[in-house]
Every structure is written in structure tokens, then in C-alpha cells.
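Removed from the display is one protein chain of the complex; every other protein chain stays in position.
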Amino acid sequence: MSKEPTGPDTGSDNLPAEEPIPNPGLPSHTWRPTDIDEAAARRAERQIASMYLLSMLCVLGFVVTYFVADVGDNWDTILGLGASTVGLGVFLGLALLLIGAATIQWARKLMSDVEMVEMRHPARSSDEDREATLQALSSGAEDSGIARRPLIRNTLLASVGMLGVPAVVLLRDLGPTPGQAAEADYPGAGLEKTVWTPGMRVVRDVVGTPIRASDLEIGDLVNAQPEAIFPSEESGLPELHGAELLIAKSKAAVIVVRMEPETIIPGEGRDNWSVDGIVCYSKICTHVGCPISLYERTTHHLLCPCHQSTFDLSDSGRVVFGPAGRHLPQLPLAVDEEGFLVAQSDFTEPVGPTYWERDHKDIGDQGEADL
Amino acid sequence: MSIDTSKVATSNSSAATAKKPGKAGAVANWADERLGLGTAMKKNLRKVFPDHWSFMLGEIALWSFVVLLLTGVFLTLWYHPSMAEVVYEGSYDPLRGVLMSDAMASTLHISFDVRGGVLMRQMHHWAAMIFIASMMVHLLRVYFTGAYRKPRELNWVIGCLLLLLGTLEGFTGYSLPDDLLSGTGIRAADGFMKSIPVVGTYLSFFLFGGEFPGDQIIPRLYMIHVLLIPGILLALIAAHMLLLVYHKHTQWPGPGRTEENVVGFPMLPVYAAKAGGFFFIVFGVTAIMGGLLSINPIWKYGPYDPTKVTAGSQPDWYMGWPDGALRIMPGWEFHLGGYSFALNVFLPIIVLPGLMFTILLLLPFIESWITGDKREHHLLERPRNAPTRTALMVSLMTFYGLMWAAGGNDIIAITLNSDINQITYFIRVAVFVGPAIAFWVTRRWCISLQRHDEAKLLHGYETGVIMRSPEGGYSERHLPISENAAYTLTARDRDVVWTPGSETDESGVAAPGGRLDGLRAKLSTLWFADNVQKPTAQELEEARHHAEHEHALTAALDGVAADGHQFDGHHAVEGESLRGS
Partner (left out) sequence: MRILNSTAGRLSRHRRGRLAGALLLLVGLVAAGGLYTAVMTPASAEKTQDLASQVEEGRKLFLVGCSTCHGTNGEGILTDRGNNLGPSLVGVGAAAVDFQVSTGRMPMAQPGAQAPRKDVVYSEEETAALAAYVATLGPGPAIPDESDYSIEGLDSEAQEAAIVRGGQLFLTNCTACHNFEGSGGAMPNGGYAPTVRGVDAKYIYEALLTGPQNMPSFSNGNLTPDQKRDIIAYINSLNESAGVGGFGMGSLGPVAEGLFAWIVGIGALVGFAVWIAAHTTRSNKKKVEA
């Protein structure tokens, strides 16, 4: 066994001084009690075997639990926890742990623990091998004539390279482009539009009932939707399903809050967007699009639970804290002849997170509330 | 397999395999005549692995990946990767009659109507968290011990790719149940994509098959989660293991352990038992966690609905740090020429992770470029003996940890009664200051530990025995450390600062200097600055001579009552009594 790194690749010639202490070599082996005492070895053997036995018992327990513990709408419980999950998990886990522990204990106590030495070899191939490989490569290249016939080589490379084109082109139908989506015929198609239309009622989420302005008290928060999500027979709106429903919801969701009318600082041109202190904002955060409804009634702040952007609903949805870069879009409100809240129009700007072409296809007054 | 049993000789337990040609022998013969197993396995069956607990961290990742495959297959038997709108009619009362996607309904079915379904889901999820966590712990071990140096740089790169793919695999799998929390995550991912300049909206529309959320994303993520990424992961894991076998494992320096050998226990039987046993341990721990600890209770989140959200909306832990970066980022967004630049999203979630990953990938190459070290290394370095390297990683870890904390700022706020705004302001500063402080502290700490090692080598260890000299002065008695311990402390390379022109090509001609030579030399100087080198033979000789002189003065103490030898942990105490004879 060599004592010092002196191989060709270890660079021992860089060392400025001799090593201070020579390598003393492997210490002599010391024996375990199980190596020298047959009784200890037998004890260990019994211990290991009993772990394997216990493991089998645990599997039995697993099977019993599987057939005895109820799932479905009426779970059996242990300490308030689901008996099936707990029982199956603990029995399976113990069965596995016992096999593992027994096997490792076997290795630790009874298998040989005399250290062995194996020599390493440099990762690189030997010079002869390299030579032979290079020789083979050049013979191969020579036989193919790839060097002599650059035309073939170049056209081969180009044609194989061109195969990337079908691979990319084939992915084209993964989805429509944003432009195509905007022209699709489902309601509120495209990033710039939502299902809100002038005069559409604001209805409560989940139950779909319209909101009478006089029903709301100061401090009230309503998680609301356009009526198009909950079409009633009288409205004559089409029922939305599947992707259309989800897309419509993901852009059109709003929150309606009522505050003291004098606390509202209306944005430019937004003087008549509120009804008696009732304001309506997009529920979709302008940061990355989480729905937000963490509203504080005294500060009029709205917090996003995802990244803590905070918006001031008394001040055109201005950002007061956090990573959002834009104010929250406001939906202009009015009341219809029956006294229910309705939208004056669709949002005047795209809702949700910022995207590259957003300004390009701007449809309204975006940005002025950031000032 | 009973091939080559003749060499399984050192085992003191009776050999488990048949010695006489029996049935097993016949099978082995049959296989060998077709596969040539004898030659292939000759070397590897008794391949030596060194023994150290930190060498098993990667194994945790490997075995939890196996657990993931097993539990994952179970889940696919019932899971429907479909966003078709269904009305839930299963066993869970509070959601019965609610409109949801088929994916969510089938996940509820697994949870409530398949016995062991919750267990398997939870085992799968816990194993995924442990998979990624153990990859990271393994990565840190490899980094801190310098195990990524030549010839193992490519295995480092493969490992980094595994970490990246594991993270993506986790994210795609987490999204499959289509519950409220994961749907919120996908929605955020849609926002991330849209922030990418020029192509952002196109990426989003192609991924979602139109506008978010559409009805395509779940089946697409499913394919990526169960086929594409696992396939690549398997291939990369195989490559990772093959390279490990080819390079042989690194080992800690010590008596008898050199750059040319590897000292440890043979694959068969010791490592087969230890590693095989560890598989069952990992499986078992996952099962117990899956049975006792609730993870991702989707029935409480409810189905995804783009209008709902819950407090504490967080991704799984491995996505937590870029999420934290998003949270502490100021709201920078600017508009130019009719286009929007959402830097508040693009920088922290697209650029920063890419940058961090690139840095991680390049660490071995950056270090070898700075140090000019082109040698093969099979002996590990203690973290203290590479202070700059250690400090660099601690600095990166500090950055990561602060980002991570930022990702849980709301949970920190409610559990520690603090203010999310203040936490955010604090972390905005701390992500810049913290890593710098961590770098400096770690580096000085390492150098102090090096000094401590040097003192032990030159002056011996502190016995704790205080002596009073005839003049009344007090001093602590030092005794030399054992030869083996002393060797282990000196078994490291001397640091060599790279200087321009120090490299020569094959024919011994100095390589031409590059444009960056000046910078490289400066960096190399800084890299090794203040490091303590091991003493030369001469220094050690002088120090020992001095010690002998001191020792002679106190020789009268030896062998008499309480000379301090007995109980300092450096010698066996059996046969020595407190009162010496």
C-alpha cells in the first residue's frame, strides 16, 4: 500500500516540503464481542430473527386493519385520527422498519467488519487505449469519407438540424395564440375582456343572488360574480360550463365593499363609479393573479394572501405595499331600476397580472391611480 | 447469486449461499452462459465502499425515489387526469354535490373510498418532500467535503440536474389533484409565464391550451409528471450511479487511506445489507409519516375555483425560496414603447432561480479555475480546510434561507406574533447583508479551527490538568496526540496559489497568458488568503523537541496519582487506577 500520494495525477511534485508525518497504515483490526463470543453472536442472531418475526406480525396487523377499519363517509378513529390511515401506515411502517433494522443489525453485528482495501485507477484511459480509440475513430472517419466529402457532411448536418423544425411546428397546436383566443366565440374571450357587460348584475358568489344596494351596510364585504356565471332564466344568459366557466370566473370575479362615502378618493373620471359608498374591484391580483379578498374594514386595505400585495380600496385600488406593480382594476357600478347593483361596463383595463403586450392593446385608463 | 463465492471468505458468519452446486448453481450457470454475469460481476460484487454516515445521504434520495415510483403507480390506478366537469358523489359529505374536475373527484375517491388511499397519497407526498430535501443535503455534503472536484465534476452537474428535475417533478405532481391550493399555484405560474418579455403570453396560451385555466393543463402536467420527467430522472440517476461506481467513492483521509486506494467494506454482503436495509428504513419512515402526519388535505381545500383563495397560500417547501423572492421584491414594473416589463415578477421568479442554478452548476469549474487545481481528488477535505469554499456555500445557504423565510412570512407573522410588513422590510435588507456577514464569519471561523488543529499538532491536546510551577505560575498540561490522529490532521494538501504562467502544456512550455490572468491570480490569492498550512516536517520536529523538554520537567508526574492521562479520552482507562502504584 502506498503511503503518500505519488501518482502521476496527484501532483505531489508541487509539495514544497516533505510530509510531516508518514502514513502509519491501517490500524490493526479490533474485534467485536460477537466475533469472539459465540454466546453474544447467538444473542444477536436471536435479536435479528425476532425483528424479522415481529415484522411479519406487523404485516398481519396491516391486513387486519385493512379489512376491519372503515373508510368512506364514516371513518373509524383512533384518538380522533382516521383509524384506517393510522393503522395501515403504522403497521406498514413498522414492518418495513423492522426488516431494515434487522438487516442492518445483521451487517453491524454478524457480517465481517474487516476493512478491505481496493486500489483506485485514474479516471482517464491509458495512453494506449486513447491511441487505439483515436485510431479507430480516424479509421472510421476515413472509411466513411466524411472528411473528403464535405458536401455530404454539411448537408447531413443541415438536414438533421432541420428536423428540429417539425418538432417545433408540431407543438403549434398546443393552443391558440392570444390573438386567436381574443376572437374566440365564448363570452369574454381574450386577455383584454371579461364577461362583464354594461348593465350586468353583480351577484353573490356561490348563491348567485343579486345584490340590492340598500341591503349592504357600511363595512360589508361581498365576494361577487357577474350574473353570467349564475344565469337566471329571466336574464336569458347562456349557461357556462367547463373551461368557459373557469375562464370567465378567473377574470370576472370581483369584490364589493361598502364604506363611508366620504372616505372614497375617486380616481380621475371615476366620480360616478361608486354607489353610495359601494365600490367594486377586480378580485384578481395584479401581481400574479391570486384571488384576493382579505379586506380590512377600517383601513380599506385589501391584502393578497399569496405575496402580500396590499391595495387601498378607498383610493382607486392603489398599491400600498408589496410586490404588485399596478393598482387593482375597478369595475364602474350603478344600480338598475329595481335597485340592484349592476356594472356600467366591462373593466376599463385588462385584469390580472401584467403581460408583455398589455399596454399595446390597452383599452382604458390604466395606471393613473398609481400616481 | 453464488458466483465467485470462493472469495466470500472473510465473512465470519457461515456463508448463506450454497457451496455445492445445487439448484442455485444451476440457475447461475444458466444465466452466466447467456449473460456472462461472472465477468461482469466479478469485480463489483466485492466492490469496496467506505463507511461514513454522510455517505448515505444520497441513498435517502435514491430510496425515496423508489418509494415514489411504487406509491405513484398505486395512485395512477385510480387517478383520472381530466378536467371534465363532474358533480362529486363520493363519500366525503361536505363536498357531496359540489361541481369539480374529474381529477379532484378521483383524488377524493382515492382518499375516501380506496382503503389505504390516503396513506399512499401521503406517503407519495412525504417521499417527494424527503426526496428533494435529501438531494439538497447530499449536495451540501458533496460540496462541503470537496467531493465534486476532479474527476467528479460531471457527476456534480448530473446531481444538479436531478435537483432541478426533482423540483419540477414535485411541482407538476403537486398540481395534479386540482385542489384550491395547487390551482392557486398554477395560477401564479401562469402569472410568472406572462411576465416573460415578448413570448410570455404565447407560452401561457400554449401550455394551457388557450386562456388560463382552460381544460388542458391537468392532462398535460400528468404526462410530464408520470412519463417525461421520471424517465429523464431514471436515466440521470443511472448515470449518476454508474459514475459513482466507476470513480469509486471518495473517502476521508486517515491512516492507511490514500488517494490511490479505497478502504471500507465490500458490497457483498455488508453494503448490500446496509443499503438494502436502509431502503426499508426510508420506506418505513415514509409509511409512518404517511400514516400519522396529514399532508395536503385536499378535501379541506376544496376543488380549484379561480375565485377562491386561502390564507397561508404557499407552495411546497422546495418552491418556497423563489416564492419568498417574489414576496420581498418591490413592485417594479415599467412601460416602454407600448410594452410592459413586469420586473417585479420576471426578476425574482424567472431570472433569479435560473441564475442560482447556473451558479450551482458552475461551482466546481469556478473553483478549479481560480485555484488552478487540475489533480484528481479522492480524499475528502474537511470544510475548515477550504475556508473560502465553505464560506461561499454558507453564504449561498444564508441567501436561500432568508428567501425561504420570506416565503413563509405570513406564517412567521402569526406564529411569532409579528408584522408581515416589518418582516418583509427586514428581509429586503437581510438578503444582501446576511450572506456577506455569513461569508465573513464562516471564513474566519474555519481559519480559527485550522489554527486549533495546528496547535493540537504542534503542542498537543489540552489535558485539563492545571499544574503549578515551583514559582507559583499556573499552566495547563499539554500532551501529544496519537500518531494516527496527527497523521489524519496532516493528511491534506498544501494550498498553492495560482500564478500566471504556472501552467505548462504537455511539452513543458508555459501556456500563453489569457486576458483574465490578472483577475484569476488575484482571486486565487484571495481564495487561499489567511489559510493555515500544515506544518512542515521541520516545524513539527522543533515543536516536538520543545514539548519533550517541557514534558521532561513534569516527568515526575507520570504514573502517579491523577496525571491526567486516564480520563482525557485519549487512552483506554482499563487497567489504570486513579492512584498509580
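Letters A and B mark the chains in the order given here, with residues in each chain numbered from 1 onward.
Methods note: a contact is a pair of C-beta atoms (placed from the backbone, for glycine too) under 8 Å apart; a residue touches a chain by one contact, two chains touch by 3 or more.
What you see is a predicted model; the values in this text were computed from it and never measured.
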Of B:L207, B:V309 or B:L392, the residue in touch with the unshown chain: B:V309
Which residue of A:P20, A:G82, A:P226 or A:P323 touches the chain not shown here: A:G82
Touching residue (missing chain; options B:L68, B:A105, B:A147 or B:V282): B:V282
Touch with the omitted chain, as defined above, among B:M41, B:L57, B:V263 or B:L458: B:L57
Interface with the undisplayed chain - residues on chain B: 51-57, 59-60, 93-98, 111-112, 118, 122, 125-126, 129-130, 133-134, 137, 180-181, 274, 277-278, 281-282, 285-286, 289-297, 299-302, 305, 307-318, 320, 407-411, 413-415, 417-422, 572, 574
In chain A, positions touching the absent partner: 30-33, 35-37, 75, 77, 80-82, 85-86, 89, 100, 104, 108-109, 113, 204-207, 212, 214-217, 219-223, 257, 291-299, 301, 303, 305, 308, 310, 321
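Throughout what follows, only the chains that are shown with their structure count from here on.
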Complex contacts: residues of chain A adjacent to chain B: 1-5, 7, 9-11, 14-27, 35, 66, 69, 71-73, 81-82, 84-90, 92-104, 106-107, 110-120, 122-124, 171, 174-178, 181, 184, 189-191, 205, 223, 225, 241-243, 245-247, 249-250, 253, 283, 287-294, 305-309, 319, 321-326, 352-360, 367
